[in-house]
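Missing here: one protein chain of the complex. Every other protein chain is in place.
The block that comes next holds chain A.
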Amino acid sequence: MAASCVSCGAVVSQRLLLRPRVSLAPRQVLWRAAELQSVPGPQILRLKHVTVVTTKKNVKALRRETYTVDFIKKQIEEFNIGKRHLANMMGEDPETFTQEDIDRAIAYLFPSGLFEKRARPVMKHPEQIFPKQKATQWGEDGRPFHYLFYTGKQSYYSLMHDTYGKILDIEKHKNQLQAKGLFSEKDKTTDLIGSRWLIKEELEEMLVEKLSDQDYAQFVRLMERLLQGGAAGEFVQSFRRSVTVQSEKQPIEPVQHDAQGMAFSTSEGRRKSAKAEAVVYEHGNGRIKINGIDYLLYFPVLQDREQLMFPFHFLDRLGKHDVTCTVSGGGRSAQAGAIRLAMARALCSFVTEEEVEWMRQAGLLTSDPRVRERKKPGQEGARRKFTWKKR
């Protein structure tokens, strides 16, 4: 085999064998003069040759490493044994040693100062480490096992074929029912909302095949068609993943009471580099004080005051709360946005859940992630390019 060895003491016959194989990746071979051994007596001249790696890429490394089934099995056995040893080392029960325990144990035994989490030592099940690969798809005689092997994406096409078959079956069944007059319009299942289709990456992982965007789009269209046919069975469910039904993982601040017994609630908000903290009192006249200054004086621009007004106007509570807030950093508009977010969050404690959901859908409870885009080298600004000159 054309080994990428840098120096090896090779016997002449091997060197002759080497020659035809090396046509792909020519290497300059330097022959070092055979060294005379210091020991007296019959000397065997051993040819030492040193290969110099040239600029051509190492062809061997380009091919993907294939892991045989036995290799993976061995790795799994080793992993399990290692897990039991680790459990013993940590003084815990080997039977109930979960992956989180393994992670904790490894982090304890091999503390790493590396910042990149993926570079730290890890001990996971071999399924998660070695990428999934397909077993050999043809037999001894070279004939492939699967009838769609020559399409290149056999699992994908066989899946599409099966799905289409199911669609045809459903239509036939529907036609039969209609002919008998027993067909009834069934209402669509509403579980469509709580789940979503597999994304392209997940589908690729499932089929162990590379897909293109058009393939994926076609797949989704076919699945939608199957759903419309009415059969939301197990087959379709296997291609759906559940989605967090309520996106309101909104922590609602508890209502506190100050010395005079007035109910208030505090929360924070941030926008660009402005940080704000707002204290919203439950009963008030609609006065807003920012850093001890009245809002009319602090925000001379109308747009900022409109932003302050927005959460209250949205909930029809314009003159009913008093607000005191502190803000720092950022510019005029960023501070207004930060205060708006803080006020909206604080208002959540005085308001029904439905109204909290309304606020979320109006975008009042989302913190704005937009920040200034950096300037790139070779351009004048973040997006603006230098003036193009013909010569």
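One rule holds for everything that comes next: a contact is a pair of C-beta atoms (placed from the backbone, for glycine too) under 8 Å apart; a residue touches a chain by one contact, two chains touch by 3 or more; residues count from 1.
Please note the rule applied: contacts and distances are computed from a predicted model.
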Consult the UniProt record of the chain that does not appear here and report its protein name from "retinal dehydrogenase", "Proteasome subunit beta", "Myotubularin-related protein 9" or "Mitochondrial ribosomal protein S7".
"Mitochondrial ribosomal protein S7"
Among A:I102, A:V280, A:V323 or A:A336, the residue in touch with the chain that has been omitted
A:A336
In the whole complex, not just what's shown, which of A:E201, A:D258 or A:D294 touches the removed chain?
A:E201
Would you mind spotting which of A:R143, A:K180 or A:R370 touches the chain that isn't drawn?
A:R370
Given that one chain is not shown, which residue among A:R120, A:H173, A:R240 or A:R270 touches it?
A:R270
On chain A, what residues meet the omitted chain?
190, 193-194, 197, 199-201, 213, 216-217, 220-221, 243-249, 270, 301-303, 306-307, 309-310, 313-314, 316, 333, 336-337, 341, 357-358, 360-364, 366-371, 373, 376
